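Right, chain A next:
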Amino acid sequence: MTTLLEVRHATTGYGTIQVLWDVNVTIPEGVTVGLLGANGSGKSTLLRAVMGLLPLWSGEVLFDGETINHWDPSRRVRSSIAYMSEKGVIAALSVEDNLRVGGTGLAAREVKAAIARTWDDFPILRERRRSPAGSLSGGQRKTLALAKALIRQPRLLVMDEPSAGLSPILVHEMVETLRRVRDQYFVTLLLAEQNSTVLDVAQQIVVLAGGRKGFDGPLDEFRSRTDVAAQFFGLSAPPDVPSNERPAND
Partner candidate 1 sequence: MAHRPYRITTGLAALVLALGGLATLSAGSADAASAHAKAGTITVGTLYASTGAYATSSMPEYAGLQFWAKQVDSHGGMYVAPLRRKEKVKIVAYNDQSDPATATSLYDQLISQNHVNVLVADFGSVLTAPAITIAKDQKQLLFDVTGSGTSFFTSGSNPYVVLTSLPVSAVWPKPVAKLLIQLKTKRVAILYCQNDFDQAQATAIQGFLKAAGITPVYFQGVPTTQSDYSTLVQSIKATNPDAVLELGYPNNDIAFLNELKATGTHFKFVLTPFLGQLPSLFTQDVGAPAVNYTYTYAVPPTLVINHVNIGLGLTAFVRQFAPGKPSTVNFLDVAGYNAGLAVQAAFAHATSMSQLGIRAGITAVNGKLQTLEGTFKVDNTGEQLGELLPVAQAVPHGKGFALKIVYPATPAQVKMVNAKAKYPAPTK
Partner candidate 2 sequence: MSPPPDVGAERLLEVRDVTRVFASLIAVANVSLDVVAGSATGLVGPNGSGKTTLINVISGVYRPSGGTVRLRGRDVTGTASHRLCRLGLNRTFQIPHPLGDLTVADNIAVVRPRRGATPRFDADPLEFVGLAAAAPVLASRLTSGEQKLLDLARALASGPDVLLVDELGAGLSARELEHVASLLVRLKDAGLGLLVVEHLMDFLEQIVDDVLVMDAGAEIFRGTLRGAVSDPRVIDVYLGGAP
């Protein structure tokens, strides 16, 4: 299995506030990785760093073995790393325009084909193609966000809380959709979640707590170790590290 994405010693934060402390994550091609952690554990921050939306204070992001630290977000997106943010859609634009924004930089013909494919894969979107994305229901928005991220058939799809705000039934549907998408689009998924249901889709689990990496291993092992599960639910402490150190380069 080749390594698709590798995060080495990622350290970053906002302003003077450090959020991530030396996080290492390796994602092999074809393996769905679930990034779990409570609110504020640094999941979104790690994903933003992977996408180049937040510069690293130190550390490295490698894609296909090549460092991409100096790539801006659009270059990363165009180089097969798609991103589905928690918001995921541009509310003021129509469904179809959202998909076309997702296809920015592709040839017009490819976008057309990709949108046609989307209508087949997600018929609900076709029905609402002219509606502004802001008028969609929560589940439809997530579907649109996913479809938008898939437009350019990425190799890696980075997802921030695909289940956030969805009711339990819709969460199950989302899990099914993710499974389908993974197989149909041959895409590697990296998803950040705090809803354990979504774990079902993952093969490897990485737990973040307090901006540091905790557990990192196969799903089965995660399931079998109650302490790890507890770590995620915050029912007991994650392995502790002093948290009052300042950013090294401040």
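On the choice of candidates, all candidates are chains of the complex that A comes from, given by their letters.
Heads up, the rule we're going with is that a contact is a pair of C-beta atoms (placed from the backbone, for glycine too) under 8 Å apart; a residue touches a chain by one contact, two chains touch by 3 or more; residues count from 1.
All of these numbers come straight from a predicted model, not from anything done at the bench.
Novice: Determine, using the touch definition above, which of 1 or 2 touches chain A in the complex.
Specialist: 2
Novice: Give the list of chain A residues in touch with candidate 2 in this complex.
Specialist: Residues 15-19, 38-42, 161, 163-165, 167-168, 171, 194-197, 199, 209-211, 222-223, 229, 233-238, 240-241, 243-244.
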